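Only one protein chain is missing; all other protein chains are in place.
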Amino acid sequence: MVERAGTILYLDGVSVAFDGFKAIQNLSFVLKRGEMRAIIGPNGAGKTTMMDIVTGKTRPDEGDVYFNGTIDLTRHDEADIATLGIGRKFQKPTVFESLTVADNLSLALAAPRDVFSVLFARESSGRARRIDEILEIVRLGHRREHVAANLSHGQKQWLEIGMLLAQDPKLLLVDEPVAGMTDAETEETARLLREIAATHSVVVVEHDMHFVRELDVKVTCLHEGSVLSEGSLDHVSSDKRVIEVYLGR
Amino acid sequence: MRLAGPLTFAVAIILSLAGVAHSQEKPLREIVNSFAEARNFNQTEEIVAELGATGDPAVVPVLRALSEGDLHVRKSDNQVFIVSGRGKTLTIIDPLTGEMVGEEGKRALSKIRVNNGLRRLIRDTIGGLALGSPDPAARLRAARTLISNPDASSLPAIEAALEKETDPEVAAGMMRARAAAILVSERPDAEKSEAITAVAAISTQDALSLLLGFRGQATGELREQVDRAIARVERVQSYWAMAQNVWYGLSLGSVLLLAAIGLAITFGVMGVINMAHGEMVMIGAYVTFVVQEIIRTSAPWLFDWSLAIALPLAFLTAGAIGYALERGIIRFLYGRPLETLLATWGVSLILQQAVRTIFGPTNREVGSPSWMSGAFEIGQLTITWNRLYIVLFALAVFAVLLFVLNRTSFGLQMRAVTQNRRMAAAMGIRTPRVDAMTFALGSGVAGLAGVALSQIDNVSPNLGQGYIIDSFMVVVFGGVGNLWGTFVGALTLGIANKFLEPYAGAVLGKILVLVFIILFIQKRPRGLFALKGRAVEA
């Protein structure tokens, strides 16, 4: 049992089932403020479902989910949770394909989200400058006015990370950020995430062990919906049960 | 005068039933011919009573003809005949033997006039006569007629008949007729009290109106008893009414099931809304029409088999059109469900107009085979054969589809594609073929529905339009990917519709059901029996 105070994300005894299939079983997971954590685990281990629960897409059947130590996330929907300060990057890059790169970022920029504020919002120079900064960070400056559909896979991943930055959340959930990237891109991404982690709390889900090693953070291994092992990458990867899950059977 | 007739009649019946030989009376023919001398309704009435008094069932056709205005006098010889036919020349028939005698000009005949009072007397007389009929079924019918038209004066006749009755079922019927008659008679209260119980046991609408009529004159304990009896009958009536509603609802539900189930299959497997589905139903109905036309002109003896012949043909025709539709249009639109909806709507317009051009815009006559016409009764339920067959047919179609989906390899492939198209494709299932066959199957089933609907609806180019929205509602309500959802959805909506109708009227009932579904889908956006999990969200 860990004290909730001082945590940015706190899951305790969380379970969820789909038609009898237990996707998450009695999962407990704690992330301290400012921490970056990598989550690994084989397919179907419940990694994405866990993100769904945190971001309000799926309601847990039981268990506690707290953000920032005090906010009960099970009582909020996706939009609320996003405005509370949790940003999410999806496994499959999801950007707004028919909008330009700049428009994608502009939608993500922190600003009032209600219909009438958006309706009467004006593009200000402040916003444009912030967009330029982010474009610089994610190396998409030359693609500013291009339609997002025409970006390469890796560029879409980066654009999505850029959107996360624009949102300026307290906690970032990043699902498989380097899937389909070249080695050089992967390294670059790891460097970028470490940069971000300096000022944000981050949870990264990734299969790529090389990338996880690059991140150099505490690792949690999930299996069949609960935590199998936790610790440094070396500790986890030498855990017999983890080896069994990944290699055995 | 009103009472004179029935009284004479009653006395006469008693006499006849008591075994007084009518041989001593005038011969039948003489009495019948005496109609020729009747100068007014009173005299005719007396003759009717006299005929009734003979107790001879042979007079029944005479009386019936009289009541229907078919009894005529030949002016030349004052002989009485039953006539048939129309126009200037009529066929004349011997009233007692029923043999054709010949033809006679209309002017040579004069009709024996009847009024409503006479008709009532004739009806009762026939009823009384039938009480003495040698045929138990006829006696039972007579007893039932007397329950619906109770008459104190027929009481002695009933009681006499009851004494002689040996058949227990007929006796029970007569007991009830007697009880009904007692309620409108001057008998003592004790007998009436028994009669109330007996009448209440009948529990029909007739019994209820009888009791309600009696209530007005009842006092004291009798009044209380009749009130209780009325309450009881009303309760039983409401049960029967409910049963009748359930039946109507099942009947409507099975029609919806037939119309919707093909739609559910295509929607479930392919996520495609086929707006031309109603037209497949319509085509099935027109196939039935064509089959019947061919049979009528070239092989009339096959008519009773026409539906059996139409079924496979309708299935194949609609299925083939469905297959062509999938191969020609829909396969280019996968992943764009809204576009598919529009394209199939276009196809539905084309099919409608094509049928209108070929067969004309008016309703086409589709006949029912003899085994589908008529009705039968269970208690107070009236069930028509065609509705019953449609319910059974819908269940059979459902069972076959369930079998195809759950027990055949094609069904397995279909279910695999429903659950996870890409995975199924990766497993080597040829999804395009499954799609085409599924679409053909769904359309074929719609064709089958068309054959059934041709029996209860107008066969016109607009036939399908009437069902398409209801079918959607069933699919949406029941949920996708599970035939049982469609089953439950169809029957629920059918019954809900029929239960709302008595309170809200047919149109408002339908509106309420639509509003209910609109609200329901917002609570459960994927229907009653929805698949859950991550795969569905994608």
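Think of it as A and B in the order they're written, each chain with its own count starting at 1.
Keep this in mind: a contact is a pair of C-beta atoms (placed from the backbone, for glycine too) under 8 Å apart; a residue touches a chain by one contact, two chains touch by 3 or more.
The definition used in the following text is that contacts and distances are computed from a predicted model.
J.: Leaving aside the chains you can see, what is the UniProt protein name of the one that's missing? Options: "Tryptophan synthase beta chain", "Cytochrome c oxidase subunit 1", "Urea ABC transporter permease subunit UrtC" or "Heme exporter protein C".
T.: "Urea ABC transporter permease subunit UrtC"
J.: I'm checking contacts with the chain that's been left out. Which of B:Leu342, B:Ala375 or B:Ala426 qualifies?
T.: B:Leu342
J.: Among the options B:Phe81, B:Phe393, B:Phe472 or B:Phe529, which residue touches the chain absent from this view?
T.: Missing-chain contact among the listed residues: B:Phe472.
J.: Identify the residues of subunit A touching the omitted chain, counting contacts across the whole complex.
T.: Given the touch definition above, subunit A has residues 55, 57, 77-80, 82-83, 87-88, 90, 94-99, 103-104, 106-108, 113-115, 118-123, 139-140, 142-143, 145-147, 150, 152, 154-155, 158, 163, 167, 182, 184-185, 188 touching the missing chain.
J.: Counting contacts across the full complex, list the positions on subunit B that touch the omitted chain.
T.: Those residues of subunit B that touch the unshown chain are 271, 273, 329, 332-333, 336-343, 345-350, 352-354, 356-357, 469, 472-473, 476, 507-508, 510-511, 514-515, 517-519, 521-523, 525-526.
What we mean here is this: only the chains that are shown with their structure count from here on.
J.: State, to the nearest whole Å, the distance from the C-alpha centre of subunit A to the C-alpha centre of subunit B.
T.: 65
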